[in-house]
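Note that this complex is displayed minus one protein chain, with the remaining chains in position.
Labels run A, B and C following the written order; every chain starts at residue 1.
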Amino acid sequence: MIRAGIIGATGYTGAELVRILYGHPRVEIGFLSSRSFVGEDISSVYPNLKGCVEKICEEQDIDRAVEQCDVIFVALPHGHSVPIVKRALEAGVKVIDLGADFRLKNPSVYEHWYGLEHGAPELLHRAVYGLPEIYGKDISEASVVANPGCYPTSIILGLAPLLKYGVIKTEGIVADSKSGVSGAGRTPSEKTHFVECNESVSAYGVSGHRHRPEIEQELGNLGKTPVRITFTPHLVPITRGILSTIYAELAIDMAEDEIRKLYENFYYQKPFVRILPEGVFPRTRWVYGSNFCDINFYADREAKRITVVSAIDNLVKGASGQAVQNMNLMFGLPEEEGLMVPGLCP
Amino acid sequence: MIRAGIIGATGYTGAELVRILYGHPRVEIGFLSSRSFVGEDISSVYPNLKGCVEKICEEQDIDRAVEQCDVIFVALPHGHSVPIVKRALEAGVKVIDLGADFRLKNPSVYEHWYGLEHGAPELLHRAVYGLPEIYGKDISEASVVANPGCYPTSIILGLAPLLKYGVIKTEGIVADSKSGVSGAGRTPSEKTHFVECNESVSAYGVSGHRHRPEIEQELGNLGKTPVRITFTPHLVPITRGILSTIYAELAIDMAEDEIRKLYENFYYQKPFVRILPEGVFPRTRWVYGSNFCDINFYADREAKRITVVSAIDNLVKGASGQAVQNMNLMFGLPEEEGLMVPGLCP
Amino acid sequence: MIRAGIIGATGYTGAELVRILYGHPRVEIGFLSSRSFVGEDISSVYPNLKGCVEKICEEQDIDRAVEQCDVIFVALPHGHSVPIVKRALEAGVKVIDLGADFRLKNPSVYEHWYGLEHGAPELLHRAVYGLPEIYGKDISEASVVANPGCYPTSIILGLAPLLKYGVIKTEGIVADSKSGVSGAGRTPSEKTHFVECNESVSAYGVSGHRHRPEIEQELGNLGKTPVRITFTPHLVPITRGILSTIYAELAIDMAEDEIRKLYENFYYQKPFVRILPEGVFPRTRWVYGSNFCDINFYADREAKRITVVSAIDNLVKGASGQAVQNMNLMFGLPEEEGLMVPGLCP
Partner (left out) sequence: MIRAGIIGATGYTGAELVRILYGHPRVEIGFLSSRSFVGEDISSVYPNLKGCVEKICEEQDIDRAVEQCDVIFVALPHGHSVPIVKRALEAGVKVIDLGADFRLKNPSVYEHWYGLEHGAPELLHRAVYGLPEIYGKDISEASVVANPGCYPTSIILGLAPLLKYGVIKTEGIVADSKSGVSGAGRTPSEKTHFVECNESVSAYGVSGHRHRPEIEQELGNLGKTPVRITFTPHLVPITRGILSTIYAELAIDMAEDEIRKLYENFYYQKPFVRILPEGVFPRTRWVYGSNFCDINFYADREAKRITVVSAIDNLVKGASGQAVQNMNLMFGLPEEEGLMVPGLCP
């Protein structure tokens, strides 16, 4: 059994890790820490877990964590991972960071967007960007994985085949993402107040969102050229789910079914990407609670434009499920172990 | 492996059976039938299942079903089960009816509330009422199980210990239930139109609802006297979940913690009933997607009244999860096999 | 023109007062105060008002307020009204308190439930309980009105005719209320976080809620005997609306249509109470944004029980609309002036 520790177990992504790992046949949860609920049972903070996982949240004692665990999941806000990652690596314990600290390879880009000097720039290239459908081999050899952001996951998976094979131009890409409110975390605020969210749709971060450089870094790698996109996140009144609608200009004239084949080949034997049949477009409820990313597209050859739609559950494929998928690869397990669960629908 | 067949696989309870059985380690799905989607893959009707369950929906051919299966789940509207149950019994195949046809022991009560003469009154006493926390032993010996209604499950489990031990009077019981819209099924109607349900709460069936005689039958058995309740179902704008708030008069003066002990004893080793800690009242989201029934109560000794609150997921503990729990008992498996999944929360 | 001032204009009931008074042909808004938004325009705090009401929120300077206004609406949490009410009365300015400080006639009951000694018990009997359908005449002569709570409004209006005419027993009354989240106010909290409320129904205050003594005081007046009820408020995922389902024992045998006549007579020429036709039960969306209270009932003569269902918009008839209705009466205007607006439906 793999012994897993979760630092930050009582935030939404932490609790989702607990839920997913409980269902994983090769994992036992060895350590949970929380800032706000030290000494409380995780099942009193998340009563859905009662009868399934009952374990006390400890203080954030990294020494204890690395001693008791084979892998550490860090589910903290950005700016808090560096000392934990360092300590884990010293101790030979694998670590998966669900925050943003190790995603951007360029420390000055990190500094610009997060307003912090990076605490360990020398580790940035050791950390593998944890998108298994693209970096599967690297992840399987990694000691530290930077788990992608939720928006980037949905957008990069939607565009990867098109950029890899030069089907679209790299200029003028637009990504319009609609996210559920759980993506904003557990801390109450005006923005996440029920009355403010309910019966409302709104755009935010229109002038710049921290996930944009992460998306651009990865699209640039895929397209082998720097990419500048327009990205607008939106808040919609659902708990879970991101739907990204992505617009690009076709670089070559290609028939719909040829493009479909590209997608299917690119995601061949990638169990969590589902290319939907022609004309069936993703709905967030079809991936609710699951690790799937559903994708479809429409190519308008006359207008030389393509529209791609992708859907994920932001807490699963956009965070904790993907982290467990990464763990599977890092420990040589089948990628889908403990994760092959259909969405909860209806 | 137990081979399971589902008659009516494309309604909400049918699809939920498919989802749950897919995750059951001892079951393979041997047969699916549907009226509306014959020849289509279940995963094209419910795309959440894509990549997990891909199987064609066949015509409702009972002979084929009993040939290929060890157990048949009937997920049809009332009035359609009798011939299927008869045929299954003849063939020595166990059958679990998720509809209402075998729940009421008195055929004239059935006729009164459902407007139909019962097609096989002689079978009514062979069918066991499938509430495992109460009839576990009978279920384990049954060939045919009548799976309870969703409202009755939440109300009977909430009141059972109080009635069994004479803590409350049997007159004047009020059950006020709030249900998600999936309980109304998959067929679109004015009542279930998004615009009509959203941002609205409403009572229905105020003058009489078909689940009332079922609740009264079981409460009467527990209290060993005929029981007449006031029951009002409500529609609330959520997909899944029933919260029942139940009001009764205390028959004896008993301290809160003694009543709590009664509950805990009554549900000792019943893995799916969770008595919450004092002062923590159930929320439907804590049982979302799970087979748990959460219960708590407040006893006002001064006013000689008790208020009980129970929560279930109407599609799981209120229908398909409970059906699988019954199947486990009927086949000698551990009650919780394939069902011990925490609620999806957040 | 009546010059109106609002103390606490940026809470939900304050903002709702601004919205309603903007549409009132005989009122101009003379003064707005806010603790959190001093110096900001109300239309930047509530951008829905932009182009309609643009006015700076001032500091809470009561001297200025009474100088500039003919009536003061106090929309503050309990415990803050006494000095404002005193100052307004001294200055001969009418005052309507939307908080709880003047609702309970017995100061020791107030102290018990609100944990505060009352600052002006001598004024309690000068304050009229502002339920116009019951105290219309007193309100028209009052200088200070205690605007009722939202739950009490829905429950008292539902039961008033039955208690007044002795149709029901005063023991064993149960009120089960379902409220939208705006009733919890504008301050973000775990309880009102979108992710916690969405897709969930929950009971709260099961062991006691501050509105219970208020309801009991008024039901006691109507029934001319002390009344003890069981009251359970619930949170449902809607923004506005309260549905109360009220259960009582019939004291006399009376036909459904005779009871209906009682209701219709009791509410004769009360423009905001609508007794719905037989079999049509209230939905909160039918009163959304309006000052109506919709009521219907079902009498089960066999079981000697009656079920009453009432619906209001908690921010309008349950707060700010009722306050304006009270203002109309206090100033000799037609009760419905500026308020006769249908619910926003769909």
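The definition used in the following text is that contacts are C-beta pairs under 8 Å (C-beta built on N, C-alpha and C of every residue); 3 or more make two chains touch, one makes a residue touch a chain.
Computed from a prediction, not measured in an experiment: that's the story for all the values here.
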Shown chains that the omitted chain touches within the full complex: A, B, C
Touch with the omitted chain, as defined above, among A:236, A:262 or A:340: A:236
Touch criterion as defined above, residue of A:38, A:116 or A:201 at the omitted chain: A:201
Touch with the omitted chain, as defined above, among B:87, B:105, B:186 or B:228: B:186
Chain B residues touching the omitted chain (full complex): 12, 181-182, 186, 188-190, 192-199, 237-239
Footprint left on chain C by the chain that the document does not show: 12, 15-16, 19, 22-23, 44, 46-53, 182, 186, 199, 239-240, 271-272, 274, 276-277, 280, 283, 285-290, 292, 294, 315, 340-346
Residues in chain A touching the chain absent from view: 172, 174, 176, 178, 195-196, 199-204, 206-207, 228, 230, 232, 234, 236-241, 243, 245, 247, 249, 279, 281-285, 288, 298, 300, 303, 305, 307, 309, 311, 346
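Rule of thumb we're sticking to: only the chains that are shown with their structure count from here on.
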Chain centroid nearest the full-protein CA centroid: B
Whole-Å separation of chain centres (CA-atom averages), chain A against chain C: 46
Chain centre separation (chain A, chain B; CA means) in Å: 36
Numbers and ranges of chain A residues touching at least 2 other chains: 12, 182, 186, 199, 239
